[in-house]
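Single-structure report; data block below.
Here the complex is missing a single protein chain, while all its other protein chains stay put.
On to chain A.
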């Protein structure tokens, strides 16, 4: 179990991590999701005692990291920068880590076999591919057979086979009752591995929920209505107790409405429709909607009821860096940091 309480890290006048409080529980894979620069790596470094928090606290099985005498036996971590000396043989790299924690030398051979690196145990990692380097980092994390595992962007730059392998490994580790905490900036990746989800944006906690609940809440459908008479249609819908919102291209978006009923309403009132379609938000969109409010280049304002969706085709991947969707007409993007300073 990893417990964070009001964890905060300030670099100069920028809050990289801002009052994070959540608990990572055993037996499930917990996804740690956020756009690049949201503070995921900083948080993980604070968990390991590498960076000192400006405020707040983080505990591993109830203890501060610095109180652990043999930390590798409690928590194993793969950090984004792998941290391997290119000139030190894979075996020796693992051996020096094992020795410092009193882990027997035979365990080095075991973990090398587990990650499939036994063939290159005596090779120097400077010649390793990205995937091999990632496997070596995971071998180091597994050395102490720890109850907690933490992976920072483990699939970054891996080929499909490597991604598949890491996904299975994480799920297997969780099934064994371990705490698995894994960061990513890709919702689609998390949707396939994580059962629990912690979402952060600009260092702040945005969601701490189970994956199934997140899907239930965020993949709600809405009905899109295009008509040459939007004012009339809007009145008809409001009269019927629905709450239409004007979308970016002038279309009406009705959250929670059903297409057949809306069609019947239009027909009964003699409103011409150009489009009537059910829209299902992808998880990626849900994630973007959640984090769009906290990304630095904030380019659109969400609807009053928070149901307005960014104008992205369903299923589209988020732009690199989790940037906000294109601005909508008639709405000037707020100044940089304005939204952030307001404290969301």
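Convention: a contact is a pair of C-beta atoms (placed from the backbone, for glycine too) under 8 Å apart; a residue touches a chain by one contact, two chains touch by 3 or more; residues count from 1.
Methods note: contacts and distances are computed from a predicted model.
K.L.:
Which protein name, taken from UniProt, belongs to the chain you can't see among "Protein-methionine-sulfoxide reductase catalytic subunit MsrP", "SpoVA protein", "Tricarballylate dehydrogenase" or "ABC transporter permease subunit"?
P.N.:
The record for the missing subunit names the protein "ABC transporter permease subunit".
K.L.:
Could you tell which one of A:4, A:20 or A:140 touches the chain left off the display?
P.N.:
Hidden-chain contact among the options goes to A:140.
K.L.:
Thinking of the whole complex, not just what is shown, which of A:15, A:68, A:158 or A:259 touches the missing chain?
P.N.:
Answering carefully, the residue with contact to the hidden chain is A:68.
K.L.:
Among A:79, A:138 or A:254, which one touches the chain that has been omitted from the display?
P.N.:
Once the missing chain is taken into account, the touching residue is A:79.
K.L.:
Tell me where the left-out chain touches chain A, residue by residue.
P.N.:
45, 48-52, 65-66, 68-69, 71-72, 77, 79, 81-89, 92-93, 95-97, 99-102, 140
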